[in-house]
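What follows is an incomplete set of chains from the complex, kept in their original frame.
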Amino acid sequence: MIIVMKPGAAKHSIEGVISKIKATGLDVHLSEGKEVTIIGIVGDKSLVAGINLELADGVDKIVPVTESYKLSNRKFHPENSVVQVGGVSIGGSELAVMSGPCAVESEDQVLATARAIKASGAQILRGGAYKPRTSPYSFQGLEEDGLKLMKEAREETGLSVVCEVTSQKAIETAVNYVDMLQIGARNMQNFYLLKEAGKTNLPVLLKRGLSATIDEWLNAAEYIMAEGNQNVVLCERGIRTFETATRNTLDLSAVPVIKAKSHLPVIVDPSHATGVRDYVAPLAKAAVACGCDGLMIETHPNPACALSDGPQSLTFEQFDVLMNELRPFAQLVGKTL
Amino acid sequence: MIIVMKPGAAKHSIEGVISKIKATGLDVHLSEGKEVTIIGIVGDKSLVAGINLELADGVDKIVPVTESYKLSNRKFHPENSVVQVGGVSIGGSELAVMSGPCAVESEDQVLATARAIKASGAQILRGGAYKPRTSPYSFQGLEEDGLKLMKEAREETGLSVVCEVTSQKAIETAVNYVDMLQIGARNMQNFYLLKEAGKTNLPVLLKRGLSATIDEWLNAAEYIMAEGNQNVVLCERGIRTFETATRNTLDLSAVPVIKAKSHLPVIVDPSHATGVRDYVAPLAKAAVACGCDGLMIETHPNPACALSDGPQSLTFEQFDVLMNELRPFAQLVGKTL
């Protein structure tokens, strides 16, 4: 942590800051420049968390030099993490593909989808039973009945299943039915929910918030990991910008950035990011090309009748074509699919 | 709801869309332009919620023409709503000022603050007992012990109190201590929490999400109101943009926009929006000048020692000066303070 003093800060202001820091037991390094004086803190900066140096006399600004996340930080865990979801490994040599409908609607829909995506090579079935919707008057999900259908599909097909949870109660119910919990974008900084997910022993898929920086996203992962659950997979799903041609702006740079800053696996969801079926395939290929560990792609037996997000869902045929197109891209980046 | 067909859409595609709509019992109006054909839906558009017209053959796009929020919509409730918080009215002729520390830290801190802000003319004490923090290693709040201190301050001073709640459990506890529940920016689309707040009979202060549109914000209010609780106050607290000179960008346009679209009261929090003490006073005056119903302003007995957000907190003296400066502005817009 570095304290930058205002230009022309008085000698007694500088000494005041130094003595505040030293009172915590830390040491300082002083750098007196022609225009400004800079004070570096040597040692464990958490010791100064209780004093507001920004408000001390003569201080211009405080510049942090280390990240606040530790467990998710590659600096302290240089090897890639591999997360097990049922029998599927995410973060290793396999490209993990999660697919299924935005919302679970019926037994027929879920089973038909599970069979189709399995036949095309996907390993994990997704499907929302608790749906966070902008308006209270939109379809809110089948809740536990939806989870039961997901479990039934798992039993029939052997696919692993992932479902979003939106409350502690939903977590308590979901752990009985699914292989992986999903925390959605709107709940990325619902810290209570993150802690509850961290207390389970299920892997957690953590979607990036609509306006979350990568730093905040890794701190959200840290909330889960600090509870003892190290099995976190990150999912880039588009951020909110001024552009309206796509629903959100898919930030594929997040893939190499996460790979540099963290050891956690990262997957990409081009369906929610774009909101447009025709853009899913090119961006899925791009995601694989830049090194993601997996994909989440929406499929539906009849997108024109989907209760939620139909316009972005692929038909089974479209999904099958895409999976075949993805294989050589996966191969080029050293992954199997 | 309007369906815009693609240029040159085939006659049978147009007829296909029309018959889908008519199958739901609705009627259409057809507008055949030189370049494109447009189909308007006549009647209750919720009847077409189950069919994905966007995916029908030949459709270019769907344009909604009415808002999805109803209870919070001024179109259906033309008069301003006035919300009672303890003995304080928000949305009427009184300018409501909420003040206090970001985080409740100690009895001394809370009581000293309560006495000081009351002496300066504030009507409501704020103070966080459940703190949503970016990092799990930052101070997380005193929880129920903090609520007890807030209640104690209320009993001594007669101020009403408002506290943020971050989970169903926090709501269950807080209803025993506070006059108003606050839903913070990070939880604005935590729909489960909104519903739980809607089931209480306490007024709710709903902060705008960091990247929430005003439309989404009013839909979030709708979640609370649809549960039967009509006592919602909105709080603009800055949105996330590319600018870094302030922590967030205070969107004061939201005040007249909310006044046009909704009957709910709206207050402004310049402290969290800017993150910089020196910018709080000018923006508080601006907020009053453009017609807000109240302010939320952070104060602390010793900002340099605050455990959270010290750099934006006013001292008691600064707050007292500000309150005196605000009075003539309030008067100019027809409010008492």
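Each chain gets a letter, A and B, in the order it is written, and its residues are counted from 1.
Methods note: a residue touches a chain if its C-beta (ideal position, glycine included) is under 8 Å from a C-beta of that chain, and two chains touch if they have at least 3 such contacts.
Just so it is clear, the model here is predicted, and its values are computed rather than measured.
Total copies of the shared sequence across the full complex, per this structure file: 4, with 2 shown.
FYI, only the chains that are shown with their structure count from here on.
Copies chain A and chain B of the same sequence differ by a rotation of 180 degrees once their CA atoms are superposed, given in steps of 5. Each chain gets one centre point, the mean of its Cα atoms, and the points for chain A and chain B are 26 Å apart.
In the complex of the two chains, the chain B residues touching chain A come out as 46, 49-52, 54-56, 68-69, 132-139, 166-170, 186-187, 189-193, 195, 210-211, 216, 219, 222-223, 226, 240, 277, 303-307, 310-311.
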